[in-house]
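Got a structure here, written out as structure tokens. Questions coming.
Only one protein chain is missing from this complex, and each of the others stays in its spot.
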Amino acid sequence: MTQSKNLRLFVLISVALAIISTVRLWTDQDALTSSDTIGTALRLTVPILLAGMAGLWAERCGVLNIGIEGMMIFGTWFGAWGAWQFGPWAGLLFAILGGMFGGLVHAVATVRFNIDQVISGVVINLFAYFGVRYLSELVYVGKKGGGISQSPPQKSALPKFNLPVLSGGEIAGWKSPDLLGWLESQRWFILGDLGGIARGLTHSISWATVIAIIVVPVSAWVLWRTRFGLRLRSSGESPVAAESLGIKVNRLRYYGLLISGGLAGLAGGTLSIVASSYYRQGQTAGRGFIGLATMIFGNWRPSGILTGAMLFGYAEGIKLVASDSITALFLLIASMSGAFLIYAIIRRKHSQVLVTLCAFLLSTVAYRTIDTVPESLTQSLPYVVTLIVLATATQRLRPPAMAGVPFRPGEPH
Amino acid sequence: MNQQLSSTRDFDSMRKSLNTLGSSVAAIILALVICGVLLLITGKNPLMAYGKILETGLTSEKFLEMLKRATPLIFSAIAVSIGFKMNLFNIGVEGQYLFAALIAAEMGTHVSLPAPLHVLSILIVAMVSGAAWASIAAILKITRGINEVISTIMLNYIALSFIQWIFETFFRDNSDGGLNVKTTEIAPSGRMPDLVNDRLNGMFIVALFVAFLYWVIVFRSRFGFQLRASGLNPIAARTAGIPANRMILFALLLSGAVAGLVAMPSVIGDVYAYGPSSTPTQFGFAGITVALLGRNHPFGIIVAAMLFGFLDSTSAVLQLSEIPSSIVKVIQAIIVLVVVIVNEASSRRFNRKIAEQAALTPKSLDVKP
Partner (left out) sequence: MQSGSVKPKLNSATDGVRVVELTNISKSFPGVIANRDISLEIDRATIHAIVGENGAGKSTLMKILYGLHQPDSGTIAINGVITQFKSPSEAMSAGIGMVHQHFMLADNLTVLENIILGSEPTKYGVLSLGDARKRVKDLATSIGVEIDLDLPISDLGVGQRQRVEILKVLFRGAEILVLDEPTAVLVPQEVDELFTNLRKLVANGTTILFISHKLDEVLSISDQITVIRQGSTVATVSPKSVDRLKLAELMVGSDLPSHGERTTKVGEKIQLSARNLTVVAKARKNPVRNVSFDIFESEIIGVAGVDGNGQFELCEALLGLVDIQGTVEIAGKDASNLNVRERLDQGMAYIPFDRHREGLMLAASLWENGLLGHESTLSRGPMIDVKAAQKSCREIIERFGVMTPSELVPAFVLSGGNQQKLVVGRNLATTPKVLIAAHPTRGIDVGAQAAVWEEIRRSRDAGMSVLLVSADLEEVLGLSDRILVMFDGEISAELDPKSATPQILGKYMTGTQ
């Protein structure tokens, strides 16, 4: 069974790659799979991914976390402060601690005092936004390069990492060959794309990125393979049943929110330490909410969140690297939905036929008629996609059943 | 017997108001203490800071500024409260009012009507636009069951980019060679007159009027009763013949309509145009905090909005005395968090107490056979 599953995955990826490669050659938009685009996309994926994982941990234990944005803000500020004072690694640690502080406030408010979870989240967002502004006024104003809305630049950055031989870089003075880069530059069908993607994923990668990616399998393993994870999920699925079996639901919710806050803080830290070298007001730019959107898009599963974060990161990355290649994306979407359409027709999945047909027609029309997509509209892409997913896939989404419902232990239910 | 009834009645409702008032005041004091500690830790003298706030805030000049700053907060908080009354969380006030501000400002430049009608038409367009943007969330909830918390958050961001796009593509005033970052200015007939020149705009009166209307509609009208009933127990309301979906739609439309007024003090009372940098933002979220602090009651909302307006008005002066001005915003956030927690705890305690007392009360009414 797993073998046929693997085979299907392989076929799926091959078909997708072939389509991408064809579109690239057809439209002459190398940026679609250039290592530049992929590398940028990866960098942009990381904070969204971590924010999504923060949402996952909170909702899996049964608490909505609208405050991720605020916890990320704590992360950006404390991360930048720590990195400025003690270097980048300490900065990441401070970012995590800052986020955990937010998570703790949320836990105390919602678990201990049974405050409405949405209200608590909203207030934490405001508290974080103005709290760090106050701290900036205290700490950064008057420092060289700092101010009320900005920290002084950090002196050092996190080390970056290249795959030796394959993706260039330097190791102890030895200049490694860049085989993938060479492959990419040949522009061959499929192989060129593979080279670009692989190089993008392995060239000049920050260790923080590696950590962020590792969070995904580790979270999945802890949540689905350990006693702690099972009990934590049961607190989000049916706290009453869990309590009847002697599980301390509220304690687990504290843990869940601390982890959630820590991940959100780390997400903020990657923004102020990795993606740039200083804290800036508004640096999170709503990524906490994109993270929430990603969590819904990913159906409350780590792998789904990774997929969603990569999609959103890719869309953002290609916009940054080569904004004129956006129209090629329409062709890409059209081809992909066309392929899905054929698949759906063969498999006689009528509901999918309709959806993919709509997507196919829309993107085809868009490709034929639209030359440039205004920057302002593309920003809203993740949110629009999330609303569409919510509106069309309600039956297939499986949020934790009791996320958002306050729970008071020991009361009759 | 009736006398006994009415005396306990007065006693009960008075006690409830006192309990509410007492817990709110206690919470604000507690929040100030927490902030004081925060100030101390960060090396500032809290007494000096609070002294400065009082000293500067209690001048007549600042009084007007307080009312001015309270105006949009009242609109926003009432918009949020209408949703709250039905257990709907309209986080989308932000997007709704910005969308309404742009549409209303642009529309205001295209009509020519005598003064009061021109102003009125702009206000109506603002309310309709706000309601229209809110209706997206309502429709998503009614037809697809999408939680309004998520949809309004998403719609906020969608609104931001959508507004930016419309503004840049269609509505931007290009008469000045593209240097303007505003819509065309509204003609004087479409401007709301000031109450006190350049200090306080007439929109303040509109805000008070809207608060009064809110009270009448939500607490005294049949529609308001059905709204609150649907919030208190949706199943019982449905069983009693109150259509759930219609109530969701009306509540969100009404909330969006009031939200549409949030930026009007700026659009027709100050700048006379919409502009990404001149039209104030963040009032949607501030409205949530004011609604919470005011406990969704119009009177409470007005008081809370004035308290926040008062704090905001002092920030510039604090800056001068080397106290970071953002401390007022921190104080506001802490006040809300503490008030919400204290209210929750005290109302639970209060409820337990009156339940116990009711159980002990001698049977005040005869049982008929």
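Remarks
Labels for the chains are A and B, by order of writing; each one numbers its residues from 1.
Just so it is clear, a contact is a pair of C-beta atoms (placed from the backbone, for glycine too) under 8 Å apart; a residue touches a chain by one contact, two chains touch by 3 or more.
All of these numbers come straight from a predicted model, not from anything done at the bench.
For the chain left out of this panel, the touching residue among B:226, B:255 or B:279 is B:226.
Although one chain is not displayed, subunit A still touches it through residues 225-228, 230-231, 233-234, 237-238, 240-242, 244-247, 398, 400-401. Seen across the whole complex, the unshown chain contacts subunit B at 5-6, 8-9, 12-13, 216, 220-226, 228-229, 232-233, 235-243, 351, 354-355, 357-359, 361, 363-369.
We adopt the following convention: only the chains that are shown with their structure count from here on.
Mean C-alpha position of subunit A lies 33 Å from that of subunit B. Partner subunit B is touched in their complex by these residues of subunit A: 64, 66, 105, 109, 113-116, 118-120, 122-123, 125-127, 129-131, 133-135, 137-138, 148, 286, 289, 292-293, 296, 374, 376-380, 383-384, 386-387, 390-391, 394. Those residues of subunit B that touch subunit A in the complex are listed here as 42-43, 89, 91, 140, 144-146, 149-151, 153-155, 157-158, 160-162, 164-165, 168-169, 285-286, 288-289, 292, 324-327, 329-330, 332-334, 336-337, 340-341, 344-345.
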